[in-house]
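Missing here is one protein chain; the remaining ones are kept as they sit in the complex.
When the chains are written out, they are named A, B and C in that same order, and each has its own residue count from 1.
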Amino acid sequence: MRTLIKNGTVINADATSRADVLVDGEQIALIGQELDLGADRTIDASGKWLIPGAIDVHTHMELPFGGTFAKDTFESGTRAAAFGGTTTIIDFAVQPRGGSLREGLEAWHRKADGNACVDYGFHMIISDVRDDVLDEMDGLVDEGVTSFKLFTAYPGVFFSDDGAIFRAMQRSARNGGLIMMHAENGLAIDVVAGQEVAAGHTDPYYHGTSRSPVLEGEATNRVIRLAEVAGAPVYIVHLSARQALDEVRRARDAGLPAFAETCPQYLFLSLEDMGNGFEGAKFVCSPPLRPADHAEELWKGLVRDDLQVVSTDHCPFDFHGQKDLGRDDFRKVPNGLPGVENRVDLLHDGGVVRGRFSPNRWVELISSAPARLFGLPRKGVIGVGADADIVVYDPARRHTISASTHHMDVDYSCYEGREVTGGADVVLSRGTVVVEGGEWRGSKGAGRFLRRERSANLH
Amino acid sequence: MRTLIKNGTVINADATSRADVLVDGEQIALIGQELDLGADRTIDASGKWLIPGAIDVHTHMELPFGGTFAKDTFESGTRAAAFGGTTTIIDFAVQPRGGSLREGLEAWHRKADGNACVDYGFHMIISDVRDDVLDEMDGLVDEGVTSFKLFTAYPGVFFSDDGAIFRAMQRSARNGGLIMMHAENGLAIDVVAGQEVAAGHTDPYYHGTSRSPVLEGEATNRVIRLAEVAGAPVYIVHLSARQALDEVRRARDAGLPAFAETCPQYLFLSLEDMGNGFEGAKFVCSPPLRPADHAEELWKGLVRDDLQVVSTDHCPFDFHGQKDLGRDDFRKVPNGLPGVENRVDLLHDGGVVRGRFSPNRWVELISSAPARLFGLPRKGVIGVGADADIVVYDPARRHTISASTHHMDVDYSCYEGREVTGGADVVLSRGTVVVEGGEWRGSKGAGRFLRRERSANLH
Amino acid sequence: MRTLIKNGTVINADATSRADVLVDGEQIALIGQELDLGADRTIDASGKWLIPGAIDVHTHMELPFGGTFAKDTFESGTRAAAFGGTTTIIDFAVQPRGGSLREGLEAWHRKADGNACVDYGFHMIISDVRDDVLDEMDGLVDEGVTSFKLFTAYPGVFFSDDGAIFRAMQRSARNGGLIMMHAENGLAIDVVAGQEVAAGHTDPYYHGTSRSPVLEGEATNRVIRLAEVAGAPVYIVHLSARQALDEVRRARDAGLPAFAETCPQYLFLSLEDMGNGFEGAKFVCSPPLRPADHAEELWKGLVRDDLQVVSTDHCPFDFHGQKDLGRDDFRKVPNGLPGVENRVDLLHDGGVVRGRFSPNRWVELISSAPARLFGLPRKGVIGVGADADIVVYDPARRHTISASTHHMDVDYSCYEGREVTGGADVVLSRGTVVVEGGEWRGSKGAGRFLRRERSANLH
Partner (left out) sequence: MRTLIKNGTVINADATSRADVLVDGEQIALIGQELDLGADRTIDASGKWLIPGAIDVHTHMELPFGGTFAKDTFESGTRAAAFGGTTTIIDFAVQPRGGSLREGLEAWHRKADGNACVDYGFHMIISDVRDDVLDEMDGLVDEGVTSFKLFTAYPGVFFSDDGAIFRAMQRSARNGGLIMMHAENGLAIDVVAGQEVAAGHTDPYYHGTSRSPVLEGEATNRVIRLAEVAGAPVYIVHLSARQALDEVRRARDAGLPAFAETCPQYLFLSLEDMGNGFEGAKFVCSPPLRPADHAEELWKGLVRDDLQVVSTDHCPFDFHGQKDLGRDDFRKVPNGLPGVENRVDLLHDGGVVRGRFSPNRWVELISSAPARLFGLPRKGVIGVGADADIVVYDPARRHTISASTHHMDVDYSCYEGREVTGGADVVLSRGTVVVEGGEWRGSKGAGRFLRRERSANLH
């Protein structure tokens, strides 16, 4: 099966060119100008951009949380991702407390295998650092699960103390794995949250105010310093606060291998969105949405590469039936927002259309940098030999985000009614057209597990 | 009883003047020039300085630690202090784990009462933050124990987790107490220390290397940020590392009420002193001595008021019979150094004689700032109405520090053989001459417990 | 003549005490409690504070500027100062361009001698750095003119280029003089100002907008770095912008001997005050008033000692007849504000009453630090042997600032209608009551020229 994509403008992270692209089987076989070749299928991309399929390195399909599950399955979630131009996700397998990493990883393989519509990898959440668990890390790295997440938040659930985090970092320094950190001071936050509820402040808004940005900054510095002493790189997930960004900047200015992602919700939404009574539950995630002035700093961080990646932390719960578990106590609202489908367009609109950065930097943030940082050399670029994950992107199409039209399995959208410019017209996953003309052409189970390499060049 | 001190140069923190000082009873009654008054006793201070009696806000007399006790009693320790020009100490009472603050405070009152030779106050170490303990804090503040120490180090012993520290800080924000922090990341340090011992690195030197200055910087930032969120000031004890000073500076530059002390051992000694086999045990304290380049930064901090106080952390253990408990494992070496007798002269020598700062700043660091920060308005100044704690100081006298001549009850000196310029000739404690001509003239039990005020003006 | 001041509370920079003060002749002779002595005159200071007479290190009496003269003479200006609690000023003698320092200094001596009502010293403005001028500096230092001001602003008038400034700094490093800098990038500012006028923006408001705070930050860093290379301390005058403060902080954090003053106009007024048409001319000074958010940073700087002094830059021009020289072009508005009479009360109100800092810090900022930094050991303290410059200050008296009641010879007040708490009741200058009950008791010509020492301990 050969597909020829003609007349598009190829946008890679480092260059832009007018070129035709020939896909042969699952890979990109040829790039040239005015290619005149036989092909089973020809796609005319005149006036369109060709970008490498986007990579979302932070999703939680079917995550159990607070007595319920994130609503999107690997099937519905990866299909929605593809509609939004994302052809690879890296989801988080969870070690059961007291159990082994293997046990958690296998459970996640079972969820994804035969269901995912696009390619996927796994990070491993370590819930319980023990000697045997540290040993297990080495094996996982060897089999392509090369990154591990720990938490300074959620005491009693995912929380690890500093000694445990430090030991995992030391191990990663030896086995080449990458430690990812949820960095908020959960112990102090839980004190404040408890005081708020005790004072009758049970609305979702207090979720936001009880998690001070100062405490995200604190934990960010803490894990960076633990990594410094351990001699390991560290990657901060879902960075939301100016204070945390300042710490990442400070570390990077000093030459430390500290990396961070932010998410669209921290760029486009703010604490004020949480203010409308229980409606605010739609926006409950951790770290929480911040006062509006934080966002501009985050954009600056994206421009300057102090933030290297934009992921979604996609973790959708229905407003009706799930979020309302916390109607009387914001602490019981399941944490998480839908977003896997919207990231590419939001970033295009807020970044490229608004003139904050170039199309190339956009591609870098949503695809190339994720590929590089998470060991996926065949992804993140439109180049000969790379997987033919290609999005024919219309940079001019205007459309409105809405739960009534999105493909995620969740009953609301955080961006309801927001008009954005830019959208994926045709999406190829390893050479197969999966989305076209707003229709689903892919198939459940076509996505493959990606054995990732160790992160390289983490300078 | 009236004592007239004639012809001295009065050195206060803000000014220098030639003046005669009349002590009437326990207080300073009159300051004038060429006073010609009847007095029971006249001291000629020609060519000498009169400075307010120094205040050491960090001592551990008779502290139980690692199965033994700091050797100096309140009697021997305060007498040695007086010989060195220090006429007030603030020692740390310790809450027994599981017990009450009151219980610990009373135990310390029993140790000091009737024994101390100069005035003393207490800080309270909180070992165990519970609701009832938080309530107790309020009462202690009211009765003059207005500062509380917690630890991010020593897991299983003094360690409190961030939630506990945060709650204590919140309480102090309400009751006006001041939280003092031992800031090192003890959880990570204990991992490293265990690894060192497992690797056969049992010498005292590894005590120094296993406690990274980066981890002091980390914990310093952490407690400053917890205090920021709690709305409380915070005081960092025995700051030793450049990284920690940088965090204090950063906080102060941003207008946060963060304060810190350092100690002579971090100014005059270094990690290299720990290198000589088990001799290094003489220098085992926490934080440990640092590589030599840290000291110059600390001096800078003293000049610029990023460090406000020099205390000693006096906690002496005999080399023979106590320090050697850790001969096979540096973790078992009792932590602590003698120093209460040497601080004033060392700082005079290293600060004033070397031209780093003025005599006035010296007085501020060793006496006036401690008085202000710890609620002792009648101490720290030679002024009318103040307690007549006065040192007739000879800025030109050279002498050699040695265990063979010092008055502390410990079998070695950290500064053995070091020659310093400057020494106390006559020392008055509340109007009574306690040291004169190198002889002890004071009396056991003459020291009084100081009910301290709340720290004021902690900007 | 002996004056006994009874029952007051003595506020020095380092301590507060209840004490009686005996003045004998021109000096403070005795400080005690409940002094019962014969005196020619007794002042009852019950409920009042005794503070050392304030020192204003930045005034411009009779300064020629833009074709006119600052209105206050040494007589009227120092009398107004005394009413406001200021008993010492340091004014700026100006080297005529092409002439000698000596020539300028003598001219200023002639203005002050026999006219000044309180003590005064001189800084020397260097308009024209030449080899012979550098040589003259040494002599001036020896005769008590120990500080020199240069400008990066006012091209063609006071401006010196970086080479000239650097040479003067090198000389000061040798002769112990202190270089004071007006730090704004005048060359760039003049470009902007010219463009504004060319665009028809001639209102005083554009004076404010054409002098970017970024350009004050720039010049501040520049002169600090020149001083660093020259091995000299440097003192920034009338610091107004957050950016400039950041540079001073950065330098001080690195241990450089950089110092700075700010002025009440930058703490209490803002750019918005300049907006009301030509009324804005009342507030034209350089650096200009800044947007309101700068002031809070300056207050922080005062609390943290990144700013060591508050002076006035007193340089009054009548609104009618002088300021209106610039009615058609803001560049022709004489630069300068009246303020010598208001500083002490404004700082008391904004600093002490508002709880930003202690009364002691207030005294330090307005009196003790100026005395220490500018070589006046007999000023700045209420201590035995010091000059009897004493203010009996009522910290509770409320009054309203107004041109209709002030004593400065200028037809408007920048603070018209502002109510402040605190005021000088009785003012002594070298033992003589000069202000009492709102009446002038002093005499023209009683003020003496102060031969200042070299600044000491400029760490």
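To be clear about the criterion, a residue touches a chain if its C-beta (ideal position, glycine included) is under 8 Å from a C-beta of that chain, and two chains touch if they have at least 3 such contacts.
Quick caveat, the model's predicted, so the values are computed rather than measured.
Novice: By the document's own contact criterion, which visible chains does the hidden chain reach in the full complex?
Specialist: Checking the complete complex, the chain left out touches A, C.
Novice: Kindly state which of the options A:305, A:328 or A:419 is in contact with the chain not pictured.
Specialist: Touches the omitted chain: A:305.
Novice: Sort through C:102, C:130, C:174 or C:225 and give me the one touching the missing partner chain.
Specialist: Spelled out, the listed residue whose C-beta touches the missing chain is C:225.
Novice: In the complete assembly, which of C:108, C:166 or C:268 touches the absent chain?
Specialist: C:166
Novice: Can you list, in ascending order, the chain A residues touching the missing chain?
Specialist: Those residues of chain A that touch the unshown chain are 10, 12-19, 22, 29-33, 35, 249, 252-255, 300, 303-306, 356-358, 360-361, 364, 368, 377, 380-381, 383-386, 456-457, 459.
Novice: Provide the residue numbers of chain C that touch the chain removed from this figure.
Specialist: 155, 161-163, 166-167, 170, 185, 187-188, 190-192, 212, 214-215, 217-218, 221-222, 225-226, 228-229
FYI, only the chains that are shown with their structure count from here on.
Novice: What topology does the chain touch graph have (line, ring, star, complete, other)?
Specialist: line
Novice: From the centre of chain C, which other chain's Cα mean sits the farthest off?
Specialist: So the chain farthest away from chain C turns out to be A.
Novice: Give, as an integer number of Å, the spacing between the C-alpha centres of chain C and chain A.
Specialist: Measuring from centre to centre gives 57 Å for this pair.
Novice: Just give me the whole-number Å value for how far the CA centre of chain A lies from that of chain B.
Specialist: 50
Novice: Please work out the Cα centroid separation of chain B and chain C, and write it as a whole number of Å.
Specialist: Result: the chain centres lie 39 Å from each other.
Novice: Using the touch rule from the top of the page, what residues of chain B touch 2 or more other chains?
Specialist: In chain B, no residue touches two or more other chains.
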